[in-house]
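Here the complex is missing a single protein chain, while all its other protein chains stay put.
In this document, chain identifiers A, B, C and D correspond to the written order of the chains, with residue numbering beginning at 1 in each.
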Amino acid sequence: MAAWELLKDQNFRLDGRKPTELRRIETRLGVFPNADGSAYLEQGNTKVLATVYGPHEVKGGRGRSNPDKAVINCQFSKSAFSSSERKTHMKFGRNSSETNQHLVQALNAAVMSHLYARCQIDVYVEIVQSDGSDFCACLNASTLALIDAGIALKDIVTCCSATIVDEKSVVDVNYVEESSGSAVLIVGLLPKDEQIAYMQMKGRLHADHLEKLLDCAVEGCRNINNILKERIGEHLKTHSSHFTLTRPATPGRAERSRPAIA
Amino acid sequence: MDVILSKSEKIFLTHGIEEGIREDGRAPDDYRTIDLELSVVPNANGSSRIKLGNSDVLAGVKCEIGEPDPGRPNEGKIIFNVDCSANAGTEWEGRGGDDLEIEISEFLSKAYSNKSCLDLQILGLIPGEQCWHLYIDVLILRNGGNILDAVSLAVKSALYDTEIPKVLIKMSEKGQSEVELTDNPSDYIIMSTENCPIFVSICKLGKGHVVDATAKESACTMAKIVSAVRKDGMITASQKKCSGSLQESSVLEMYEHCRKVGMELNKTLISKLSEAKNAPIVGFLA
Amino acid sequence: MKETPLSNCERNFILKAIENKERLDGRQSYDYRRIKLEFGIDRGCCTVELGETIVMAKVSCEVGQPKQTRPTEGFLYINVEFSPMAEAHFEPGKQTEQANEMARVLERCLRDSRAVDLESLCIMAGAKVWKLRVDIKILNYDGNTIDASALCSIAALSHFRRPDITVSGEEVTIHSVDEKDPIPLSIHHLPLCVTIAFFHQGTYCLTDPISREEKVMDGKMIIGMNKHREICTLQMTGNMLLNKEQVLRCTNIATVKIVELNDVLQNALSADEEARSSGKPYGTYVADFRKVTVKAAESPTHSMSEIEEEARSMQLDSDRMEESEEEVVENVVKNSWLLRIKESKANEAQKVKDTICSEIDEFLTTQREMSDLQQQSIVNNSSKNNGAKGQDQDAKTDTKRKRNQNRPKKKPDTQSTAKGESLDSATSQTKKSKGKRKGK
Amino acid sequence: MGICEFGVITKADGSARYITDKSDAICAVYGPIEVKLSKELIDRSSIEVQVYPKSGNTGPPERLVETIIRTTLDSVVLTKYYPRSAISVIVQLKHDFDLSCVLNSVCLALLDAAIPMKTMFSAISVSKSDLDNSCLNDSTMNFVLDRNYKVLTSYSNGIWKEDELKLALTFATKKAESIFEFYKSSIERKLLKEERS
């Protein structure tokens, strides 16, 4: 307890982070070669696997297909051993279907779905280990998986949470902070134009503090985005040597790839 | 994963197996490379990840205190739960994997129901009142054929990795026994997993049979025998799958084959497990 | 039966109207429809009519076991169902995404904000607790079911009385209504929801959208808040992108609207108490905001700044609030409310005068045929001052028509840019005021 | 007698809320509308009835009421005019359950929806205490009578002797008269209102 107090006095959080400090982020693209795209993301102790299948023909009847854009289908699930207390995840429960809906909402904002008319894009997310900010990690991992699948995105949608601990807004909330009962704000951001694509808050917060908390979460998104960008860049660099051979050597041959102007 | 093959592809594959040359050059009783890693899930008491060729399985063991079965007051319980992750493919989305999940978890409990496999007495705490429940959750992340063998390897490894906290049994003022967890996290008990069975699936294609079938080979399999084999060669459970019928002689032959392979597989795994216990954790990042 | 989609011409018409700050039912952008609250004969039953939307909530309770992790907390479960009565295509018993989403938002709003004291629902720690269940049924669907449901459920919860209990040792006796008076739930605060719908990539926003507006909107922002300006939930849904300023503006709009809704709720509850004590089976209460904000209704460009102004004043109020006691808080809010009521009940002629004045202002800004119009409006003004109360309506339509006659002279683009500017200036004003406050 | 309000459910083709001392029910009628292929009848429209209690889910008591309503409507509504279609009747109770209140609200809603019927009908619950004040027995008898006071449906609780039944029927007939009067005046009021607007 004494150590805890000390941390608090020094402006540190329970896990030793500063208020605006993110947890360590580790990523890996292309975990499952059989899928069109896949990614693994660690945000501190929250670990998520995301897989993308598609764009492919719409499953379950043509009635579901959209003639103008892609149908994005998300399924979120959480392994039974992911949290400290064992809990079998309800695939069809209210919470998971809400999470699915919200993932679709956030991804829809980024995916240039008009390029994939009549198609379906499946995004499956599995939480292997959970330590707060589950939705954020899921969304970040899904984005990476979509990039790995070569699906066109307007921007890299990133998500970050923020809460208030001891009257200070803190970013990238872990499980202990999440369950402390104060308001938790989750923001999904398209960082290029600072547009909010997804937002949710639970818990009680005075309206005057919203701006502060929102700024904090947005800043977190921006930082995560920079890290993700860096990681994608590294991945590209190590895996792009084949381009030197597959890219057209003479202009004549490349002219066949017509522009995508509608 | 469902693989559709054309008639001539099937013929090519089957002929190859009859001649002893598989599609990837393996001999009929060769396994693909098995990757083993322990303690991948820190939130579990024990965990393992097994990659068998293109199949990828994660198993986690969690211990909880609960009530014992009335019929077995001195024993703990083991509960299997298999989850087919949609990550493995679109066909497992929603309820798609349900049937397979039930099939595998049922077969696991059948194989482990033999008393000699795992000492459940060690899990008993207060007779008739409290005992350890071991929840063994298996998550199938990728299905590249021969998923059953991979699951059993993962379960055995995860059990090997399991550290059950030591408890003190105290008498309360009312004269009732109470269970108290020790504060020391390094104080734990380990179960003997030597005798845990491993599944060996043998697929019959044409006149030949193979172990560790790939997804394509599974698609042309006529009959399949799965046995849970202990390290001493005892078979604790077995089942025959797929639509084809088998003659008595070939059944016996396949069982014998199972036993042989199973013993070898057990031996190799057990020798590697102690090494794996002290290996650094890489997880999904490698 | 399948859902009939909105025709393209209807869609375009509604969008065009929204661009011109007009709505199908003649409401102003931030007006609520008529709200009617009706309580049931039983306690804990409430029906809310929001325009044509009808929502019914029923609270029930039973004794059950608590969660192991939270042995001293009761439960609050919210179930939302779209009755097939509301639309022919709603299938009975089917959990739709929409219902699911609503239930989750309401749960966050009511439960996770700790509006209902769940600890007070504990009977015996670790063994017995009360399980509350709110069944919300959408009986008629015409948009904005969330706001109506939130109002309805918190009203029903405030109205609900649970049976009294006596605990002696290990035994729990639940008393029937005849034996002992049932007791109300302990409710800490009254969170309500305000939904703001966005159109044209977030350029235009409306509160209380009707179903046809919901069909053409990009998305919506649901804000759960109580009268102390505490946000209880935020939820953005649909395919739209917002920036920070828009989000903050939403909360400002919500602040104003929550006060209105909170008043409706309080009045309705006291109306019911009154009715019950006077021997009637139950009470009803009707509030119509369209009358209150008539002034705003006539001058769209002003309404925005007005609402911002109001939000600002309320923020100032709330600053004072934080320092003072709770009771004072209520008074301040009530006063500001009363002020507005007074305003609305003011002399009819004055109102008309205001309307025309604001019109003149509008025309001044566009600098068009000012003198001509002034003459006209003076004529109108005098004629209306003479007119009786009943003619008020006619007079309004009269001015409207005249305005329409004048309209073609204006260029539509200039109009919209002018509006945009005024919006911007309004937001910058709020910012400035905030800066000032911080400075203090 | 009660209070009746038409057109409460604006989305429906017809609706009515009927409030009595004992109960309060809203009924909405959609029809004739598109029918599910599995429920399609070639020569007439199919009648679908759903009854929802004030809280909780539809259970066996509601299913029973649904059947009673359906059998009554089958004999009253001119279904043959609308082959291959559906008439959907949904009742939501806002207070305690009372069969007669539900049935009367259905009749009012059908009138509002202008569904052609052979005759109007009224439902009356008669309890033994209505006939004999000294009787403490809570046996009830529900009659549904048509315009000519002929019994369309009946549903009883408890023990009834033959002569008691006869008494109950005459009592119901008398009450039905006033209910039909009430229907008439309600409709008149509604029509007048519509005319005015």
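Everything below uses one rule, namely that contacts are C-beta pairs under 8 Å (C-beta built on N, C-alpha and C of every residue); 3 or more make two chains touch, one makes a residue touch a chain.
Definition applied: contacts and distances are computed from a predicted model.
The listed choices are "non-specific serine/threonine protein kinase", "Phosphatidylinositol N-acetylglucosaminyltransferase subunit Q", "Exosome complex component RRP4" or "DNA replication complex GINS protein PSF2"; the UniProt protein name belonging to the chain that is not shown reads "Exosome complex component RRP4".
Listed by label, the shown chains that the missing chain touches in the whole complex are A, B. From the options A:Pro55, A:Gly132, A:Gly203 or A:Gly220, the residue with contact to the unseen chain in the full assembly is A:Pro55.
The omitted chain makes contact with just one of the residues A:Ala50, A:Ala149, A:Leu185 or A:Ile224: A:Ala149. Annotation: of B:Asp35, B:Asp99 or B:Asp187, B:Asp35 touches the absent chain (contact as defined above). The missing chain lies against chain B, touching residues 4-9, 11-13, 15-16, 19, 21-27, 29-37, 49, 51, 53, 260-261, 264-265, 268-269, 272, 275-276, 279-280, 282, 286.
As for the chain not pictured, it touches chain A at residues 33, 36-37, 54-57, 110, 112, 116-119, 147-156, 191-192, 229, 232-233, 235-248, 251, 253-257, 259-261.
Keep in mind that, in the parts below, only the chains that are shown with their structure count from here on.
When the C-beta pairs in contact are tallied for A-C and for C-D, the bigger tally goes to A-C.
Greatest Cα centroid separation from chain C: this falls to B.
The distance from the centre of chain C to the centre of chain D, each centre being the mean of the chain's C-alpha atoms, comes to 36 Å.
A separation of 55 Å divides the Cα centre of chain A from that of chain D. If you draw each protein chain as a dot and join the dots that touch, you get a simple line with two loose ends. Pairs of chains meeting the touch criterion: A-B, A-C, C-D.
Those residues of chain C lying in contact with chain A across their complex are 69, 95, 97, 100-101, 103-104, 108, 112-114, 221, 225, 228-244, 247-248, 251, 255, 315, 318.
Chain A makes touch with chain B in their complex at residues 26, 28, 31-32, 34-35, 38, 40, 42, 45, 47, 49-51, 53, 56, 59, 73, 75, 77, 79-84, 86, 88-89, 91-92, 122, 124, 126, 128-130. Interface of chain C with chain D (complex): residues 1-2, 40-42, 45, 47, 52, 54, 56, 58, 60, 83-88, 92-93, 133, 135, 137, 139-142.
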